[in-house]
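In this view, the complex is presented without one of its protein chains, the others remaining in place.
Moving on, here comes chain A:
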Amino acid sequence: MEYVLETKNINKHFYKPKDFHVLKDISFGVKVGEFASIMGKSGSGKSTLLYILSTMDTDYTGELYLNHELVTGRSHQELSRIRNKHIGFVFQFHYLLSEFSVLENVMLPAKKLNEKSHADIKRDAMQKLEMLHIDYLAQQRASRISGGEKQRVAIARALINNPIILMGDEPTGNLDSQNSDNVFNIFKRLKEEEGLSLLVVTHDEDFAQRTDRIIQMEDGRII
């Protein structure tokens, strides 16, 4: 099967407070339509790896391919564009823009991408919200909704530009079990119905067991 995301020999050091080799020769890939999870103890480097894969962290050696294209070494401007168009991201702490409405939050990345008309973007955003059963929240201020709802809004925002891969950094880490389940089911459905590739860093054993593949990390290596 084809890889949507692939790394070759990625190494990373933290230099402060002292030299620390945090990632050691990471080479792996995520296949199209695969739901993979990364597990490991705190400090094993799993989040660090995820942020390199997300193109936000550029301070590493090795090669990162997205859709078979080399991403390593591109300018910040280009990387922003790639993140905007091809990568959806969900964080542990929902991170919505609190002063904007739910709908505006979801629309924002698409407005930045600027490939569709305002009306089309709005229709797409409503459709994503409907799919996640939170369309009734559209006009609410993002600061006024509950944690589980926020995470679903964040997922809708991550999906707005129809990315090729969705990444999550402990997306259920801050949610109760019912909401965790909910988020997992959404992810599962996205994989099955839309053929989306997913890569999720998690601490949650149950969550990881239900994914297609578990990538175990220890001391900066994949085992």
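Throughout what follows, a residue touches a chain if its C-beta (ideal position, glycine included) is under 8 Å from a C-beta of that chain, and two chains touch if they have at least 3 such contacts; residues count from 1.
Everything below uses one rule, namely that contacts and distances are computed from a predicted model.
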Original post:
One chain of this complex is not shown here; going by its UniProt record, which of these names is it: "Lipoprotein-releasing system permease protein", "Sigma E regulatory protein, MucB/RseB", "Phenylacetate-CoA oxygenase subunit PaaA" or "diguanylate cyclase"?
Top reply: "Lipoprotein-releasing system permease protein"
Subject >> Candidates A:2, A:25, A:69 or A:99 - the one touching the absent chain >> reply: A:99
Original post:
Taking the entire complex into account, which one of A:45, A:109 or A:220 touches the absent chain?
Top reply: A:109
Subject >> Contacts of chain A with the absent chain, listed as residue ranges >> reply: 47, 51, 54, 56-57, 76-77, 80-81, 83-85, 89, 91, 95-100, 108-109, 111-114, 157, 161, 169
